[in-house]
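Below: the structure, in structure tokens.
A protein chain is absent from this complex, but the other protein chains hold their places.
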Amino acid sequence: MNAFGRQFRISIFGESHGECVGITIDGCPAGLPLTISDFTGDLGRRGSGAKGTTPRKEPDLPVIKTGVFNDHTTGAPLTIEFSNTNTLSRDYLKLRETPRPGHADFTGMKKYGGFEDYRGGGHFSGRLTLGLVAAGVIAKKLIKPAVVTATLLEAGGSSDIDAAVEEAVQKRDSIGGVVGCTVAGVPVGLGEPFFDSVESLISHIIFSIPAVKGVEFGSGFAGSRMRGSENNDLFVSTDGKTLTNNAGGINGGITNGNDLVFRVAVKPTSSTHQKQHTINIATGQMTDLEIEGRHDTCIALRVPPVVEAATALVLADLMMLEGLIGRVYSR
Amino acid sequence: MNAFGRQFRISIFGESHGECVGITIDGCPAGLPLTISDFTGDLGRRGSGAKGTTPRKEPDLPVIKTGVFNDHTTGAPLTIEFSNTNTLSRDYLKLRETPRPGHADFTGMKKYGGFEDYRGGGHFSGRLTLGLVAAGVIAKKLIKPAVVTATLLEAGGSSDIDAAVEEAVQKRDSIGGVVGCTVAGVPVGLGEPFFDSVESLISHIIFSIPAVKGVEFGSGFAGSRMRGSENNDLFVSTDGKTLTNNAGGINGGITNGNDLVFRVAVKPTSSTHQKQHTINIATGQMTDLEIEGRHDTCIALRVPPVVEAATALVLADLMMLEGLIGRVYSR
Amino acid sequence: MNAFGRQFRISIFGESHGECVGITIDGCPAGLPLTISDFTGDLGRRGSGAKGTTPRKEPDLPVIKTGVFNDHTTGAPLTIEFSNTNTLSRDYLKLRETPRPGHADFTGMKKYGGFEDYRGGGHFSGRLTLGLVAAGVIAKKLIKPAVVTATLLEAGGSSDIDAAVEEAVQKRDSIGGVVGCTVAGVPVGLGEPFFDSVESLISHIIFSIPAVKGVEFGSGFAGSRMRGSENNDLFVSTDGKTLTNNAGGINGGITNGNDLVFRVAVKPTSSTHQKQHTINIATGQMTDLEIEGRHDTCIALRVPPVVEAATALVLADLMMLEGLIGRVYSR
Partner (left out) sequence: MNAFGRQFRISIFGESHGECVGITIDGCPAGLPLTISDFTGDLGRRGSGAKGTTPRKEPDLPVIKTGVFNDHTTGAPLTIEFSNTNTLSRDYLKLRETPRPGHADFTGMKKYGGFEDYRGGGHFSGRLTLGLVAAGVIAKKLIKPAVVTATLLEAGGSSDIDAAVEEAVQKRDSIGGVVGCTVAGVPVGLGEPFFDSVESLISHIIFSIPAVKGVEFGSGFAGSRMRGSENNDLFVSTDGKTLTNNAGGINGGITNGNDLVFRVAVKPTSSTHQKQHTINIATGQMTDLEIEGRHDTCIALRVPPVVEAATALVLADLMMLEGLIGRVYSR
């Protein structure tokens, strides 16, 4: 289902080349100051236009349809929409019979019986993350003074990200990346041992971001190769601060008051300008496929604000469940 | 909350040194043949006793309290319980003021105000996974002919697992491991683009297994360092089979008919026989801590059947949502 | 939370005098034929204009923003919106300090700290049922051949409804009514003994319709005054048909294949043209209140299509849970 969260709950809708994409946010406290300008920063960071991102440019203007009155949230659901204006659907028509490797063309067709809106990835498009980022703007306000920061740590396996992107553009291929996320100022005690551990909830939403294929907390996979005496974080203060943070700020599924730390593996965009061999599912013949359209060389460049938003959404929900955020905003 | 699943739903309860641990399974079809002997295999694999596992031995006999009549499920909830018989709680009393590094002692105390049953990890204990494994036995029957297989790929960073465990026992330290899981025979079309992607649901439950700190699907973190033309899986048949499986059997959050493949990072057990430095949270003084009790040198040895169970639970739920498993079992 | 349903799930949003009201429908099968003209009938029945209904007239044109492509549902969420065009908000400004008796003015202000959009009832307005009726149009298609029919059985306590409304208009007062609902063609076996009995689910959504204060199934309150031998419905065929239908088509929370039958008590509209005594909550002084605005003399006249929609939504969800409606529409 296209919804996530328990007390602070989002519902996502829309297609890449339909009328709009959008999100409804239910459970937001009343009285939170909110205007369109609050969205500018994060939506801009998610936007395209920089080297390595798609040349499709949209203004990405959020329209708050409901839930705000006199520049404050009302306590009723917020619906925020983004019109789709710059759509070139003809690019996608021929992909029906030759599903693109790595894309959801094949699975979408099988699941929805061919009725899915296949244009531009339809409901599977990364464009759906616009709503996530918008909801994240609200969540980030709610969770203050906790602050979420995500950055691209490496692209194409290199920490010199500019160079890696430049090289991929030259080679007309795509590259992936690793996004690191840190949250400072997290209260102790968020999350549950079963089944709503902080790791469970964060990974749940992060794995819904298109192109994400791995998530690890703290020392993660590297930690699985360490000894217990190395990996354990020694307490150094009575409020739970630790010398190291191999746990990524979480013990037993519950935040321990240290920074929350995790990393996200983003695969290379499936669309590349390289010629690929694929099958025509109508005829059963192998064929060559060249994807034209407009694509991101390195989608990972645009993922950090989406990771931040997703993380803030989880934390806002958990803080509400603990009673740390009330029905009426006060701060 | 201690529940997971939408249509096939589990609720977990119990403490390590309380009266029992158990699970309730709601939404199981009526008419599935089920007897106690069905549980023997997987519970045995999860059990302790082998080198590198805790010397605490319990018979781990499941008692089916409800939901089975004449050796078949009735369609009503199944409650399955395991008595706790072999408990040495005195080991844990002194840990109240000196929380063990890497454990949930500190977070549990903060979250539950000191009222938590702290004995043996209480509700945070790995013993809670007994219920998961029992529910998984049922789920595995339901999802047939799909078959889930998890194995320990490495321990302490080495693929020679016996040697790694032997060395850790010698050094009186603990080690982690990486578990690989593969599902063969998965139908095409399970999962949703947002927010219930197959990756989202599997990672959600897998990250509830104590000690898990990372999950990656298909090429995962390695894939984030590949080029799109390398990482894409080329279709080779009209039913969606691909030449490689870097996607781990999932595109756009939806199963594509290839094997489901993922890996799980398990941290080294926090309890080691090494002396550790920690803080006395009552006095604020640093102190040395030696954990006695009975512990696993390599808990990862016991994780594969738990990963299998968790995966089967997700797949059973998704297959019900698609109408592939009915209200009354028939196969 | 502003959402209802498990597998066929609706989320409602909007305010009476804001930009729009709307609904998102998640879980609708792909491939269902759907055009704007499908909505005309039920939205018209819900509309105002007849004697006894509010003089506020809106075109009530649904706009399908997402989830439909080539006149068929895509399997992705449908968002349907209705613009608010005919709003006279000045009528409501003075009600802030003198809450209207019987309205949600007081509770809304307390719950949302004064930040709620109070104009025209805001998010509490009966106008929110536009989305419900729209979603019901879709649900009614899905549950065929089951057919839901609701009618106004009495108004102001009289079965001569026209006369009762006429009298109330004359007296410048409001009246309530009783709506009866019958569903023919319901399959046997929908619903659960606990806690999702058919009665539970239907009453849950019906009691969300503004002004509803009572729900009874089959013989209901009258049945509580009968003897068991009178109230029991005798089976007359092997497919479960009964001679009488005092159970309203439900035994043990589960449909029995007879018609589903229930009645709904609708209170008189709280807004009347009668002068009322109330308190000024700022000053504590008692004061007279005359409500101007535009109101329904008998809101119950407009409730039947809303009851039908709500009922169809529950049945569509239950039929999906039983696998009677698939992921792709076929009929």
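Note that the chains take the letters A, B and C in the order they are written out, and that residue 1 is the start of every chain.
Definition applied: a residue touches a chain if its C-beta (ideal position, glycine included) is under 8 Å from a C-beta of that chain, and two chains touch if they have at least 3 such contacts.
None of the values given here were measured: they were computed from a predicted structure.
Of the listed positions C:Asn70, C:Gln170 or C:Ser237, the one in contact with the omitted chain in the full complex is C:Ser237. Looking at C:Leu43, C:Ile138 or C:Leu201, the residue that reaches the missing chain in the full complex is C:Leu201. Touching the chain that is not shown, out of C:Gly31, C:Pro77, C:Pro210 or C:Pro304: C:Pro210 (per the contact rule at the top). Across B:Met1, B:Leu61 or B:Leu243, the single residue that touches the chain missing here is B:Met1. Shown as candidates are B:Thr73, B:Ser203 or B:Thr272; the residue that touches the absent chain is B:Thr73. Where chain B meets the omitted chain, the residues involved are 1-3, 7, 9, 11-15, 18-22, 24, 26-27, 30-31, 65-67, 69-70, 72-79, 81, 111-113, 115-117, 122-123, 327-328. Not every partner is drawn; the one left out touches chain A at residues 6-7, 76, 189, 193, 321-323, 326-327.
In the full complex, chain C contacts the hidden chain through residues 1-4, 12, 99, 101-104, 106-108, 110-111, 123-124, 128, 154, 156-157, 168, 171, 173-178, 188-189, 192-197, 199-201, 203-205, 207-208, 210, 212-221, 223-238, 240, 242, 246-248, 251-256, 265-272, 274, 276-279, 281, 284, 286, 300.
Convention: only the chains that are shown with their structure count from here on.
A comparison of C-alpha centroids places A closest to the centre of the full protein.
For the pair chain B and chain C, the distance between mean C-alpha positions equals 44 Å.
With centres defined as mean CA coordinates, chain B is found 26 Å away from chain A.
Residues of chain A found to touch two or more other chains are 1-3, 12, 111, 123.
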